[in-house]
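Input: a single structure, listed below in structure tokens.
The complex is shown incomplete by one protein chain, all other protein chains being positioned as in the whole.
Chain nomenclature is as follows: A and B, assigned in order of appearance, with residue numbering initiated at 1 for each chain independently.
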Amino acid sequence: MSAAGAVIDRPGPTIGNRIFRFLDRYLLVIYTLAAVFYLMLPVLVMSMFSFNDPSGKSNVVWQGFSLNAWLHPFEVNGLQKAVTTSLGIAFLSTIIATALGTMIALALARHGFRGRAVTNLFIFLPMATPEIVLGASLLTLYVAIGVPPFFPLNFLTILIAHIMFNISYVVVTVRARLAGFPIHLEEAAMDLGANEWVTFWKVTFPLILPGVMAAALLAFSLSIDDFVITNFTGGTISQTFPMLIYAKTRIGVPPQVNVIGTIIFVTAVGLVAMSTLVSRAQAQRDQRVARRLTADEAAAA
Amino acid sequence: MGAFLRRHRGLTPYLLLAPGLLWLAVFYLGPSVQMAVSSFWSGSLEKGYVFSFANVTNYTKALTRFEPQFLRSILYGGAATILTFLIAYPLAYAIAFRGGRFRNLLLFLVIAPFFTSFLLRTLSWKIILGDVGPFLGPLKAIHLLPDDFRLLATPIAVVSGITYNFLPFMTLPIYVSLEKIDFRLIEAAQDLYANRFGAFQRVTFPLSLPGVFAGSLLTFIPAVGDYVNAELLGNPDTTMIGNVIQNQFLTQNNYPTASALSFLLMAGILIAVVVYARLLGTEELTAGGA
Partner (left out) sequence: MSPRDPFSAPNITRRSFLVAGSLTGVAAFIAACGTSGTANTQTPTGTPAATAGASPAATAAPTPKPTTSAELNWANWTYYMDTDPNDATKFPTLEQFKTKYGTTVNYQEVIDDNDSFLGTIQPQLQHSQDTGWDIIVMTDWMAARIIRLGWAEKMDLGNMPNVTANLQDVYKDVTWDATNDHHVPWQSGMTGLGYDKAKTGALTSLAEFYDPKYKGKVDYLTEMRDTIGLTMLKLGLDPSKATRADCDKAIAEIKKAKDAGIIRAFKGNAYADDLRTGTIVLSMAWSGDMVQALIDKPSLAFTVGSEGGMLWTDNCMIPKGAKNKYTAEVMIDFCYDPKIAAQIEAGVNYICPNKGAADVLKANNPDAANNPLIFPPADILARLHIFVGLSEDDEKYFNDQFATVSGLG
């Protein structure tokens, strides 16, 4: 126990308390830093091997520094197409799943209706089903249909799967934001003569936008990284980036794949940082608006 | 539209729900039903399949022949869930109560690794944990470890891989539930028990339990069904039920057995979820996942 600690803290009566206090003060900080290091370590290794200079097709042993993969990131057969496919599926599934999921979240959070409990369970089910079962069962459906556009497996069959597993996550995320929603703002707008439609776009939507953005980000990251479900629903015509990585693990993952992985990581980090800043600014503005509205209401009264 | 809705206010929630639920009905329930049907098939892909409810051989076979893999999945999934809890709780606690102005940054650092492909991260672990890799190599060189010691191709590697991959699913719900706690409550408890540990034991931890439960579920479910970690980091004695399902579906093209296995896995998990939902209420489930 350090002298400084003894001055600030009241002396604790038990050994358990002393240990806990010590852990609380010093170990937690060290622990947190160690945990962050543990979490980041594989990402660092991945990025490091994007600068490797492998002599053959394999990239598992460090052989020397090279910028080659960064200068020629798409010089791997199928890589560019796979990245494009992944991005396309991620964008489309994010937009559609976010729209569908936000609507469900609004209904669940704002309206009382028959079948709420069933709906809640139904939303939870896809999250409670292991990915392999989701993918495999969709595959059996596609194979049973056996005709285009569901077979041969293609871009559309992957997209359908991604929208499916993303909806639940969007619902959950948007709902969390709706939980503390200031309903009186909507009521105020309606009192002022706005109809539901106008109220939704002018009041409700801007207020839930940060939640919707967070949901969209989550959906995007789930989609772009999904391998298990995609591997079942993807077939051979459309190959996504994770499918390509998996295929390459059999013979050797070229450093270009690490380059793309690093770029996706940096971009995602940048996007999240940006959205955090934007939503913080927005929250501040919301607060100002709310304060002014309350003041106006008070003045009107 | 607006006028119509005003006249039929009760319809609004259903209109909002319809498109999304329809999607889930067609592409989640539909396939599940299809899978249930195929689990009663007999025959082969080449000769064609015949459906009969009397044909339960796929199920008996699934339960007897693949019993070790089922048990192993539950064991590994359970071990990984406990490990993620042990790692995640102090982390979430530290961020929630000691994060200060770095709270958002720390939270972000926890999530950030998961923006890279989990396949690439798992492959990185393979390099790090290699028999003569940067971690074991030096330890062997100074004879702290025997030459034939290994981490890869052992249950330890598989469980570690799963633990790492599902860590945020545990950390975030715990963080959310800890962050919600009114700090005045903890201060009051500290005064009451004159003891920080007591306050933690009797107030903080019980209040964070919803997060712990949500996190356990969000970790355990995907962990039980995982097969990539076992494939990349394991050996023939660490195969999980996911590996069997993957092999039966994609390599052997044996849809009936694969369907029966999937159905059993799903049913087992759903039973667990329903029991859990009874305990905590469905609202908690969907809300806790945030």
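In this section, contacts are C-beta pairs under 8 Å (C-beta built on N, C-alpha and C of every residue); 3 or more make two chains touch, one makes a residue touch a chain.
Quick caveat: nothing in here was measured; it's all calculated off a predicted structure.
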item	value
Absent-chain contact - pick from A:G16, A:G88, A:P152 or A:P206	A:P152
Which of A:G16, A:G78, A:P182 or A:P206 contacts the chain that the document leaves out	A:G78
Where the missing chain touches chain B, by residue	44-47, 65-66, 69, 127, 130-133, 148, 150, 152-153, 234-239, 243-244, 247-248, 250-253
Touching residues on chain A - with respect to the absent chain	54-58, 60-61, 63, 72, 74-80, 143, 146-147, 151-153, 235-237, 239, 247-252, 254
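In this section, only the chains that are shown with their structure count from here on.
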item	value
Centroid distance [mean C-alpha coordinates] between chain B and chain A, Å	16
Of all residues in chain B, those that touch chain A in their complex	1-2, 5-6, 10, 12-14, 16-17, 19-21, 23-24, 27-28, 30-32, 34-35, 38, 87, 90-91, 93-95, 98, 104, 106, 108-128, 130, 164, 167, 194-198, 200, 217-218, 221-222, 224-228, 232, 242, 245-246, 249-250, 255, 258-259, 262, 265-266, 269-270, 273, 277, 282-283, 285-287, 289-290
Contact set on chain A toward chain B in their complex	10, 12-14, 16-17, 19-21, 24, 28-29, 31-32, 35-36, 38-43, 45-46, 49, 60, 100-101, 103-104, 106-108, 110-113, 117, 119-134, 136-141, 143-144, 160-161, 163-164, 167-169, 171-173, 175-176, 179, 195-197, 221, 225, 227-228, 231-232, 241-242, 245-246, 249, 253, 257-258, 261-262, 264-265, 268-269, 272-273, 276
